[in-house]
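As you look at this complex, bear in mind that one protein chain is not there, while each of the others sits in place.
Order of writing sets the chain letters: A, B and C. Residues in each chain are counted from 1.
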Amino acid sequence: MPANTFGQIFRVTTYGESHGPAIGVHIDGVPPKLKISESDIQFQLNRRRPGQSSITTQRDEKDQAQILSGVFEGKTTGAPMMILIGNTSQRSQDYDDIKDLFRPGHADFTYHQKYGHRDYRGGGRSSGRETAARVAAGAVARKILTKQNINIIAYTRSIGPIDAENFDYSLIEKNKVRCPDPVAAEKMVQHIEEMQAKNDSAGGIIEAIVHGCPAGLGEPAFDKLHALLAHAVLSIGAVRGIEFGEGFAAARMKGSTHNDKFFIDGDQIRMMTNHAGGINGGISTGENIILRVAVKPTASISQKQQTVTTDKQNTVIEIDGRHDPCICPRIVPVVEAMIAITLVDSMMHHNAVSTILNDQ
Amino acid sequence: MPANTFGQIFRVTTYGESHGPAIGVHIDGVPPKLKISESDIQFQLNRRRPGQSSITTQRDEKDQAQILSGVFEGKTTGAPMMILIGNTSQRSQDYDDIKDLFRPGHADFTYHQKYGHRDYRGGGRSSGRETAARVAAGAVARKILTKQNINIIAYTRSIGPIDAENFDYSLIEKNKVRCPDPVAAEKMVQHIEEMQAKNDSAGGIIEAIVHGCPAGLGEPAFDKLHALLAHAVLSIGAVRGIEFGEGFAAARMKGSTHNDKFFIDGDQIRMMTNHAGGINGGISTGENIILRVAVKPTASISQKQQTVTTDKQNTVIEIDGRHDPCICPRIVPVVEAMIAITLVDSMMHHNAVSTILNDQ
Amino acid sequence: MPANTFGQIFRVTTYGESHGPAIGVHIDGVPPKLKISESDIQFQLNRRRPGQSSITTQRDEKDQAQILSGVFEGKTTGAPMMILIGNTSQRSQDYDDIKDLFRPGHADFTYHQKYGHRDYRGGGRSSGRETAARVAAGAVARKILTKQNINIIAYTRSIGPIDAENFDYSLIEKNKVRCPDPVAAEKMVQHIEEMQAKNDSAGGIIEAIVHGCPAGLGEPAFDKLHALLAHAVLSIGAVRGIEFGEGFAAARMKGSTHNDKFFIDGDQIRMMTNHAGGINGGISTGENIILRVAVKPTASISQKQQTVTTDKQNTVIEIDGRHDPCICPRIVPVVEAMIAITLVDSMMHHNAVSTILNDQ
Partner (left out) sequence: MPANTFGQIFRVTTYGESHGPAIGVHIDGVPPKLKISESDIQFQLNRRRPGQSSITTQRDEKDQAQILSGVFEGKTTGAPMMILIGNTSQRSQDYDDIKDLFRPGHADFTYHQKYGHRDYRGGGRSSGRETAARVAAGAVARKILTKQNINIIAYTRSIGPIDAENFDYSLIEKNKVRCPDPVAAEKMVQHIEEMQAKNDSAGGIIEAIVHGCPAGLGEPAFDKLHALLAHAVLSIGAVRGIEFGEGFAAARMKGSTHNDKFFIDGDQIRMMTNHAGGINGGISTGENIILRVAVKPTASISQKQQTVTTDKQNTVIEIDGRHDPCICPRIVPVVEAMIAITLVDSMMHHNAVSTILNDQ
């Protein structure tokens, strides 16, 4: 797989820089005759777009999706979909000052080392803006999953020191931090505002649950389902860790506790517990898939920080611009999108091999 | 990437079941003129092989590597290497009892769902035995990395409730659990022996450090270096989570603390801290790469456990056989192997694109 | 590789339908710091575009290339390039009549069978218009090859019954059929005009020569250089065959004649003949690469033809619209583009593996 493509059969390929004319996504392997419209995509883009609340960046980017190919008379044709999202709210002059400096916690230095020069405007290709393209592709993937009754939800579980303690999923979209616990949500917003006031930033933990995923997805050896999902989710810039089911806590458990025992539920084989988080031997069990993702605090802060210039002088940087004091609320739909893309691709891989002889 | 291959240019493809005639690995993209011998491979295989201490499985499998192709007069030719490891210590009759049952915590159920039948002997393809093939490929990758002065070490950081507190890497291979803290190691062995006595098992945490990795490895968007490493490491059966640098702790930190500030060290750009664990924007910074891996407690335990039969009856299972009460000591070389394979492939990808115009 | 992507490291991914808003190409793996501008791309697009002479289609499509990403201050950044070409001269109403019919020699029937419905306007995704995107990507590839002193030329060798007999490559672009023999070119134009007058069409043979290709490109086994080039060139719609060096004539030759014998030319190893067409054992020899391509007569003709409807009734079709009576002149730059893309990708693959140990 090349850098800018994810998936093998359902293939998502993004492009675009923060301050170029546009970003977007090429989606290959979309099955034909799927009903899809620009508004299906826009709905998800709106959940990720800047300027949606007082605690997100105040850039007012509309993130308007335009379908350039692959759809005819409201249905996919089997040809690749190209979705284009124009960049409209760039203020490139904000970045002139950092042209010859490396912002701590950003990709400025590593891109400079890798490529010898860089598009410094808003982080260029390394900007979180690239994830809008993923959300657009995820919207297509979700249309496919919905037809299979597979549903993905993600939400903020922690921000800084504050953890959700109650989980009413119907409330996730009702608060600014996308947290299923409204009391915790209130505290999270306060924490973010405090950080913002101090020109600082916060991180957090996102949890995601997949309902209705059939048993059998994922492949033995190297494409175990958690390996694929980890690849997908750790390709989101701010993510620093992932765990499935009990995750790191499993390291402290005994086998007799951690093993999920089977029982017969009507005519179905089920598990009494779901410590494994819905995946065993790298293949989905049919129980809910559960994962958690560590999100680092936003690197862009308006405090003075020590850094160096491209010609190797020590200096100090102070980043202006309009930044998210905590990226968690906006990363939720990105995590969902990456999970959706991974599951569709896994289903296609599974079908490819398993259906060919099913007339036996 | 298909299920049984990892890597794009340096490609590792494994095969074989626990109780078939052999397992092994096909390695494509090995650069020519690399000096390599079966003993280079055997050295790493011996670190993973069963029966190496009182707290690992007592199966006495020699895991003898045989190079069938790709090497001529002691050097690689550029042709693919095939390494074959015969299976010699199978006792398939141990598995007759579980033929129609699903072992909790194993892939028995998911393979059955995915494929409609399964090779039940020792877990078949889902057996941890497959990782011997990875270690063999990793030995080849490490020969390449050594020429670039890149060095990978991994070790047991925790087992059950016991954590290493001192880190003398020269002591890792001197104790049964591969822990850099000999005092903790002693307690870890005791803990494992206790679990073993109770027919139970323990999990743990493995930490890995890459020294000498140059800046520039990893690719933007979907093949960020932590995404690739996460894919690699989470493809190891017992792994349930991974984190880089501060990992999940980063979610609790402030941006002003987490950001690694730059300074000039002689004529080099360095970072004052390494909270990012050697990767920023998905690309290596030149600082040490640091990651931690959660290992679940071994699923095979000799206690009675509730389960079901393939024809959907509730029943009880009691697993016999020779199993590891804690897989951590033997998983250390597997983690190292997967990191080595990932880094070689990343270096090749980086070279492919960046060298083509370097005469400019 | 998925349907709409070509190449492994230098990856070209196209999109777009004949009568959608735009077509275009995503190019991944472009090396950084390559100087490139829209006019470099436009130059090649103009050689392929409709309406360039009296014997090509009279659609007046400007095929204006716009670079949306991957270039900063006139140089590539290492990020993927997105090139967009708007569709401006569509007359979709031309196609209403054929909505429920299958045009003989076109993809109408096979797309209908594969996808269950189709974008019938101008052939949709199956339109030759998609090759404009390839020519744009080829222009980027050619900039890279030029820096390596590799030069590709293609030309019309035959049209219908008329063959070129003299080969002055400086004259190729001086006539309407892109033939290096001006006398034959004259006859070819006449032949095409005759076909046009009869509402019929002509095919032809394109020959291509690569000068300056170093020895060593191509890979053993399945990615032999002729296999890659054949894949590339046979992915152009109207192509029905390909041959290298002596090609089909080799089947009639004796080994003693066909074998290219070696000799020392100064300090270089050369071959006395080049029957192999510059490739042996699937790897370039350093001699010129020579290949020929069979192009079928254009399927779109204005004669009445028997066909069937989508609901399985026999009927007669008469295609209107503006079509090329012979596609050869416009396919020349497409063949060059596909060769260029293949060679850049092969060089990258070769470098990836061979440079990693070259400090030995």
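Following the convention adopted for this analysis, a contact is a pair of C-beta atoms (placed from the backbone, for glycine too) under 8 Å apart; a residue touches a chain by one contact, two chains touch by 3 or more.
Computed from a prediction, not measured in an experiment: that's the story for all the values here.
S.K.: Have a look at C:45, C:295 or C:334 and name the one touching the chain we're not showing.
M.R.: C:295
S.K.: Of the residues B:15, B:43 or B:167, I need the one that contacts the missing chain.
M.R.: Residue touching the absent chain, from the options given: B:15.
S.K.: I'm checking contacts with the chain that's been left out. Which of B:118, B:187, B:240 or B:292 qualifies?
M.R.: Missing-chain contact among the listed residues: B:118.
S.K.: For the chain that got dropped from the picture, name the residues of chain A it touches.
M.R.: Residues of chain A in contact with the hidden chain: 8-9, 29-34, 78-79, 144, 147, 220, 344, 347-349, 351-357, 359-360.
S.K.: Using the touch rule from the top, list residues of chain C that touch the missing partner.
M.R.: Within chain C, the residues touching the omitted chain are 1-6, 8, 14, 102, 104-111, 113-115, 125-126, 130, 158, 160-161, 195, 200-205, 215-216, 218-224, 226-228, 230-232, 234-235, 237, 239-248, 250-264, 267, 269, 272, 276-277, 279-286, 294-301, 303, 305-308, 312-314, 349-350, 354.
S.K.: Contacts of chain B with the missing chain: which residues?
M.R.: Per the touch rule, chain B residues meeting the hidden chain are 2-5, 8-9, 11, 13-17, 20-24, 26, 28-29, 32-33, 66, 68-70, 72, 75, 77-82, 84, 111, 114-119, 124-125.
The working rule: only the chains that are shown with their structure count from here on.
S.K.: Through what angle, between 0 and 180°, must chain A be rotated so its C-alpha atoms fit those of chain B, rounded to a multiple of 5?
M.R.: Resulting rotation angle: about 180 degrees.
S.K.: Could you tell me which chain's Cα centre is nearest to the average position of every protein Cα atom shown?
M.R.: Of the chains present, the most centrally placed is A.
S.K.: Report the inter-centroid distance (CA atoms only) between chain A and chain B in whole Å.
M.R.: So the centre of chain A lies 26 Å away from the centre of chain B.
S.K.: Distance between chain A and chain C based on Cα centroids, please, to the nearest Å.
M.R.: Between these chains, centre-to-centre, one finds 38 Å.
S.K.: Would you give the residues of chain C that are in contact with at least 2 other chains, written as numbers and ranges?
M.R.: Correct list: 8-9, 29, 32-33, 78-79.
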